[in-house]
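Written out below as structure tokens is the structure these notes cover.
A protein chain is absent from this complex, but the other protein chains hold their places.
On to chain A.
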Amino acid sequence: MTTPVPVCVEAVLESQIQEVRVEGDGQDIQEVYAPQLSMSENLAKLANKIDFYKDECEEKGKPTSEGEKESEEEKATTFQPSLWPWDSVRNKLKASLTEMSVLLDVLNIAKRKNYMVLDQVSQPAPDPKTALQLASKKQALTTSANILMNSAERLKKSQAEGTSKHNDFHIELLKLRQNWRLKKVGNTILGDLSYKTAGSRFWQGGTFEVLKTTTSTSTEPEGSATKGGLEVVIPNDLRGVAYIQVEVKSVPEKMDLTSAIMRLPSELGTVHTGTYWQQKLQAAQNVLFCKEIFSQLAREAVQTNSSVPHLVVGNQIITNVFPGIQLSIILCHSTGKDKNKRPPPAPPKLDHNHVLEHSLHQLLRELHYKNIHYPPPHPVTAMIGVSKKRRMAGPLAMCRQDLLEMADNESLLEQVIKQTKHHVLRQKTMGVLDRYAITLSDPQLANHWNCVNSSLESSCRVLITSQGYDLRIWHSFMVHIYVDKIKVITREGRVLILSYEEKELEDFILWQISQHQISVSQNLSRLMGWHMLNTTGALGVSDLESSATASALVMASPNHNKALAIKSGPSTGTKVFIQSCPKENQSRIVTKDEKWSFVGCEFQEVDMNKFEGRNFPSKLETLMAVLTRTAT
């Protein structure tokens, strides 16, 4: 009892008990510990626990239900069930392969008689389970019968469909062949919806497959009437709806890069699976066409080195047309598949430019046309696709410069940018002219746009008239709008080139108006028998105008006793001065004649607002009439 017992201070379980000794009469119990494992021993022990074999034989040795489940999960991750149609078949086969392998192994091992033997035992013969057999056979027969019946049903249906003319596959195929290119490859019918025959050189092909629908269409509630027995399978990347969106935006100062985000409007319509093949093919063809436009533009945007670099970001091409105005061309393509995934965000306000989109389509079609239509003549000995001018280059000994000029053709992007520039410029000019036409009442502006114009040129005639006097007195100028400049031709034939800045046109209009007032006054003076003493188009005196120059007119009444001075400036407006006669002038001795009495008299401004009349000419007429009468 008192004998000292060694107490182990190590943690429990760290060293295991190897043996328990009972000595003597059972009072003395001694535990013998196993020696502590060294590091390397420990490692060896742990390594022993790892079942390397388990991995190598791929669960084949363990066909337990757990193993099966694991391998199934593994398969689910490696193969997408939707992508791989044989998934279920494969899983079943794997399981059966496992069982077969086990059976084979067991048989082999048993045959070798090393580990296992087939040992004979006597066993009573089993009672025949006829009922069980019957039940299982019945079940097997029903399943196979069902399969047979199903297929028979389908055969019947297809037979019935074949007799009814409406859903005939061959008639549909005939219709398809009338509009689309088809060819037979092996057992499948392939079609081509690309623009290659129309001159396209786009790398992406548009092959589709024609299938006969075997599923009964009668099960579908609607659309079965239009759907024939023909189905077209379109490649994945051409499915859905696409269009090219062209936006002209005004951005402050620099190019706005933040707007270069991928935007796909969610309101795009999706093509339903049940639609008629014609619509499906057309949609796919449109997708292909849009893709070709975009890839062509993107390639050109990267290749051309202009002063302002074009940006290609994702499905967007951004370029600056004018400072502060940006053109972005976006390829919108929705396959209609991912629509269910995310809720459609609020569609941003899109100022889509339909005209430019249309012209893009037109330009590509022109390119296609040019690819296969070479201008005649086509000599037999010459290379195909060489123009006459080029063929003559040798005999005519053209220089390198000429040849380079000949090879130079405008890219799609350049043409579009030009059109955009013209478009922007026209919109701006229109805006300015319309604004003046609305706000001005004295005189009035009337714009006449030419209906004949091109995508790069348009013109407009602007008439300046005063109401009531517009039959005889009008002033006009022509505005020609080009790609990035405006040419104005005044009535006198003076030609001015304006830039894209709005201000220049505004100044010009104001100047023309001031000129108009003077010419109206001139006309009035001629009509009423006044004498024009002096006219000047560029007045050097008086206040400085903010732009252009003021013009002036001085005229005298028919009996030369009154004089009027009219000054008209673009910014200062029209002012009328009358030469008044001070009384002290009467006492002059040297020149007694009355006609000299006005010499040296001061001009005083007339407040035209006090006169009655709708506009300046009517007021001026009143004034002149009054002056003529008082003088007589």
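Definition applied: contacts are C-beta pairs under 8 Å (C-beta built on N, C-alpha and C of every residue); 3 or more make two chains touch, one makes a residue touch a chain; residues count from 1.
What we mean here is this: contacts and distances are computed from a predicted model.
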| item | value |
| --- | --- |
| UniProt protein name of the chain not shown, from "Large ribosomal subunit protein mL46", "Nuclear cap-binding protein subunit 2", "Mediator of RNA polymerase II transcription subunit 8" or "Utp7 protein" | "Mediator of RNA polymerase II transcription subunit 8" |
| Per the touch definition above, residue among A:Gln123, A:Asn305, A:Gln401 or A:Ser454 touching the missing chain | A:Gln123 |
| Full-complex contact with the absent chain, from A:Met100, A:Ile497, A:Leu527 or A:Ala625 | A:Met100 |
| Residues from chain A at the interface with the omitted partner, ascending | 51, 53, 56-57, 60-65, 68, 84-86, 89-90, 93-97, 100-123, 126, 129-132, 134-139 |
